[in-house]
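A single protein chain has been omitted from the complex, and every remaining protein chain is retained in its original position.
Order of writing sets the chain letters: A, B and C. Residues in each chain are counted from 1.
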Amino acid sequence: MKVIRDPVHNIIYFDKDEEAVLLELIDTQEFQRLRHIKQLGLSPFTYPGAEHTRFAHSIGVTHLMKRFVNKICSLKEERFRQYINELNDYRKQLLAAALLHDVGHGPFSHALEKTTEINHERWTIEIIRGDTEVNSVLHKHGINPHEVAEIVQRTHTSKAVVKLLSSQLDTDRVDYLLRDSKLTGAGYGSFDLEWLINVLRIGEHNGEVEVGLDRNKGLSIAEDFVMARYYMYINVYFHKTTRSAELIVDKIFKRAMELFHDKQIDLPDDLIAVLECNGQTDKALVHYINLTDHTVWHYFYQWSKHSDPILSDLSSRLLKRDFFKEVPMSEMYDMEMWTRITNYFSNQDLLKNYYLAIDDAKSSSYKDSYILQKPKTDEKEEEREASEYILLFDHKGNGTELSKVSDIINSIRNKPISIRRLFMPKQYIEEIFGG
Amino acid sequence: MKVIRDPVHNIIYFDKDEEAVLLELIDTQEFQRLRHIKQLGLSPFTYPGAEHTRFAHSIGVTHLMKRFVNKICSLKEERFRQYINELNDYRKQLLAAALLHDVGHGPFSHALEKTTEINHERWTIEIIRGDTEVNSVLHKHGINPHEVAEIVQRTHTSKAVVKLLSSQLDTDRVDYLLRDSKLTGAGYGSFDLEWLINVLRIGEHNGEVEVGLDRNKGLSIAEDFVMARYYMYINVYFHKTTRSAELIVDKIFKRAMELFHDKQIDLPDDLIAVLECNGQTDKALVHYINLTDHTVWHYFYQWSKHSDPILSDLSSRLLKRDFFKEVPMSEMYDMEMWTRITNYFSNQDLLKNYYLAIDDAKSSSYKDSYILQKPKTDEKEEEREASEYILLFDHKGNGTELSKVSDIINSIRNKPISIRRLFMPKQYIEEIFGG
Amino acid sequence: MKVIRDPVHNIIYFDKDEEAVLLELIDTQEFQRLRHIKQLGLSPFTYPGAEHTRFAHSIGVTHLMKRFVNKICSLKEERFRQYINELNDYRKQLLAAALLHDVGHGPFSHALEKTTEINHERWTIEIIRGDTEVNSVLHKHGINPHEVAEIVQRTHTSKAVVKLLSSQLDTDRVDYLLRDSKLTGAGYGSFDLEWLINVLRIGEHNGEVEVGLDRNKGLSIAEDFVMARYYMYINVYFHKTTRSAELIVDKIFKRAMELFHDKQIDLPDDLIAVLECNGQTDKALVHYINLTDHTVWHYFYQWSKHSDPILSDLSSRLLKRDFFKEVPMSEMYDMEMWTRITNYFSNQDLLKNYYLAIDDAKSSSYKDSYILQKPKTDEKEEEREASEYILLFDHKGNGTELSKVSDIINSIRNKPISIRRLFMPKQYIEEIFGG
Partner (left out) sequence: MKVIRDPVHNIIYFDKDEEAVLLELIDTQEFQRLRHIKQLGLSPFTYPGAEHTRFAHSIGVTHLMKRFVNKICSLKEERFRQYINELNDYRKQLLAAALLHDVGHGPFSHALEKTTEINHERWTIEIIRGDTEVNSVLHKHGINPHEVAEIVQRTHTSKAVVKLLSSQLDTDRVDYLLRDSKLTGAGYGSFDLEWLINVLRIGEHNGEVEVGLDRNKGLSIAEDFVMARYYMYINVYFHKTTRSAELIVDKIFKRAMELFHDKQIDLPDDLIAVLECNGQTDKALVHYINLTDHTVWHYFYQWSKHSDPILSDLSSRLLKRDFFKEVPMSEMYDMEMWTRITNYFSNQDLLKNYYLAIDDAKSSSYKDSYILQKPKTDEKEEEREASEYILLFDHKGNGTELSKVSDIINSIRNKPISIRRLFMPKQYIEEIFGG
């Protein structure tokens, strides 16, 4: 029994025989690399404790997946025996998918994806299917990598299996809420995990077998869980300081690319290879997996002394936590505000491009866009829709969608969390609007 | 009121007026840089959650220092009024020292200190006294940087003040035990902080006023606290996987230096400047503060593809967590073991230098060598000795040293924790000793 | 410093000099008696851990009151200086009121109040104003007992002071939610107390100075707090097993009174004195304070062997946890159900009176009826209304009522939690409706 200690789940076990494939996957270079990719990117600027990595998160999800599968398979539900058998059949594939679901993440994922125009999902699939240590380990243990990839992409034929990894009530979300909540110290994302697992059920809804919660015993925890996510968005993921840091990073990447095209800057070789791969992720993969947070931060430090004043200023601001400030917006004087701003930046397009930033933080309260901003590769829209609710089952196994029985959830159901902010350097705000 | 959330202390406050100096110190580039220096170095290879930084730790120590000082100053001890007044007088200096006590730490401190031959203490003092943002902020708020430096170095005239920051029962140790324990998930370092603070006392011992604990109410917590540290050493700080990782990093640094002297390798410019400063830390400081974990890791990634087979092998091993293994040692056949090993490496000095490693992990159970391996700059040996016990005070304020009343502490008192291990690559062990 | 350990608040301090009045109040016989009155009555039948007493709760409320008052008085709000001074002036009275607010509770409060037709509020006031140890201690320390009584009753002229003890966001509720949640192990009532205190604010609303929360930083915690209470009602306070136990106790009291009027039963002497006091609570007080849970339970044990078959059966059922079961009600065949039930009990009025029970559990989600079912003595209806919302203040101190900015709270605002249940012995249900 291999044991990993974890601040969220305490003890995480892997059986050295039966789960050898997971232990070997963890030891691949592609997975070890997740030690160097932070889960919450720039959030430590707001919550200094939130330094946890995608490595720890991925192991946590795998642990939870095992607990979820064990619980569901222990249910004495003869009516849904076929589903339970299906889960059991796909057990290894599912656990591997849980472990690998984030393996393609790069440093500063959002900014990197924008810059390279390749999303992390594609890299995940490439790592699973391509010529990698991960792929070898899967083959060695008789697991079809394509099936693992399909689970991650939500195109796998067994929806049962897919939804345990990505839906409104999946193991990914359960782990990240608990982990982000505990490590930020913000407390909002906590809920009673033991009870949630205790009330896991399977049942039927719209003619399909689904995983959900006990209608009587699970209503409160379902609400609590959705609310936890809602609070984490408002207070942590969309925190204005973090968003302001992310804007700076976006602008740094943008400036660096401009200078790169003008041959005025060195970029990391591995990044250049990725930028110039023309979508051939298989060829660029060996470079991509060398890119970690460390390389990017190392360059930020270098760039803080670059001769380009914009690049060095932006990089210095990031390192010194001297971010842009929010311009207090009040609808009634928007007009005048914009006039003042426009005048200030007239004839200074470069400045405007880099020092005026509008930020739209958006998520739906009872939907997940934390990791997933758009449908996954090859996924049909309707499949995605189907995963976006939590089901409650009565004792006969008939399901009802949560917002139909919960006033609370219904009240936030169709309201996207949407925060629009305008950021500029403090000095500019003072010059435009006065001290 | 500025609020910082923390996974250990929950809410940490700073008064925007009265503690402006602390907030401004936090915002200096020298302090912000601690975000990029991990507290436990390579421990995440063993405990994946332990990714916390010296930034979070330093803020935690400052918070605890405030709680300790407030508690002591609230004691109605007319007999020790002078001491209490002294504490109050030095309050600002002490809090600044708490915040800055680790500010000179570099990436992989131990290995870097060996390589550069300059210890982190000197950089701390340089940052406090030199031409830095930290120094400016102190001056601006009327605090003499030299006094802050003296507190950190334990050469300050007020021993009362010094011992709250470095002694057997100091705020530094209290924070790191709680933090390392919580973030590793290992649990061993936990103790009841609230009770510890509740039973803080001042009293007299050997003619000096000292801080200690209530003899009746504090005995158990004192034992618990010493034991917490003892367990953390055995199970966390001296964990064989972590030690093995540290050995690899040592070897990488050593090999890189050799190649550097042979001009076969690029080192980071900032590191070169530090290496060639000839002890002129004032001149090299601007480079030193650019060195973070990120740069070192970035180079490890580069070196994993270097043409030198030793450097690339060692670097790859680090990145893939393929460390050396411990050779099981049993005293009786040591002789034969060494013969075999000697034969194996005969005529292969290079290999022996880099692939055979003896590790001595040492600490005294009831002494601190976690951060401090030798007397601090300018400190007399006897001063150091004096800080290495915990005092218990009776209701009249007369002190007794802990090990005199505690059998438990007495039993581990003079026994250093000492673990000697021999490490080699797994393959070599198998070749030498058989599968 | 007197220290009390507590499973909820960890360490609770009382200053032996400045808070001597509180320590002496705790030592009175009237207050010590609360050790023998359980906070949650019959809830341990559902949650075996929930054995905590009104003694521990009352001390917890006092501790919280001190923290609330300290926080509010530390706010640098010159605009509301008068209010802060007022709080400071009434500090002692307020803390005494916090400690004594439940001192008049008797065993099985609800059932006892119904039986004696005197509510616990009156006994609280009697204990504070009457010829008691509590009254003496207050006088001795220069505190006017009438003022303390007025704070408890919410008739005190300083509304500021009153609302800290009874309103939507009062110290009473904060303590009982945290305590009940922790001790039941049910988890629903937990929220981040430290953050709640951190965001406490004062401001103005409808021309009055009020206590509330910071509008930006406090919205999520306000919602979380209201939801905590909502969940505790649904899952704990209104749990069907607990309600069924309460029904049995009601019936036992009712039967005992009938037998008492027929002179067929012994009641505790102290209870008889209370029953026959004709509203002269001053005379009966010496008896009332002898009534604790112990005496009632002792009699339940005796009555389980009484010759009256109804009394002995009901008492035995309570002791053996053999409560009535809920009749599953479904609106559509209510008619038929009632016909069957009516037929079953026809000509058996006694049986019907004692073995058929309709239970209406009611509370408003965003109002408090946990302790308070009706306006307190002498209180005007509008005063009560005013206390039934939580205010959020912007940085200028202008207040908005929570449900105006929170969709979640608004969604549950006017919906009372109302659970109507029909209970009968299991055997009857089977006979009436079939196995």
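Keep this in mind: contacts are C-beta pairs under 8 Å (C-beta built on N, C-alpha and C of every residue); 3 or more make two chains touch, one makes a residue touch a chain.
Owing to the predicted nature of the structure, the values given are computational and were not obtained by experimental measurement.
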| item | value |
| --- | --- |
| Omitted-chain contact residue, chosen from C:Glu24, C:Glu258 or C:Asp293 | C:Asp293 |
| From B:Asp27, B:Glu86 or B:Asp224, residue that would touch the chain that is not displayed | B:Asp224 |
| Options B:Asn85, B:Ser136, B:Thr339 or B:Ser411, residue touching the unrepresented chain | B:Ser411 |
| Sole residue of C:Gln29, C:Asn216, C:Gln280 or C:Asn398 that reaches the chain not shown, by the stated touch rule | C:Gln29 |
| Among C:Thr184, C:Asn198 or C:Ser220, the residue in touch with the chain that has been omitted | C:Thr184 |
| Touch residues of chain C, complete complex, unshown partner | 4-8, 10, 27-29, 32-33, 35-36, 44-45, 47-49, 51-53, 55-56, 59, 182-187, 290, 292-295, 297-298, 301, 319-322 |
| For chain A, residues in touch with the removed chain | 3, 10-11, 13, 194-195, 198 |
| Touching residues on chain B - with respect to the absent chain | 187-188, 190, 192, 195, 220, 223-224, 227, 231, 234-235, 407-408, 410-412, 415 |
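To be clear about the criterion, only the chains that are shown with their structure count from here on.
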| item | value |
| --- | --- |
| Remotest chain, chain C as reference, centres from CA atoms | B |
| Length of the line joining the C-alpha centres of chain A and chain B, rounded to whole Å | 33 |
| For chain B paired with chain C, centre-to-centre distance based on mean C-alpha positions, whole Å | 51 |
| In chain C, residues with contacts to at least two other chains | 195 |
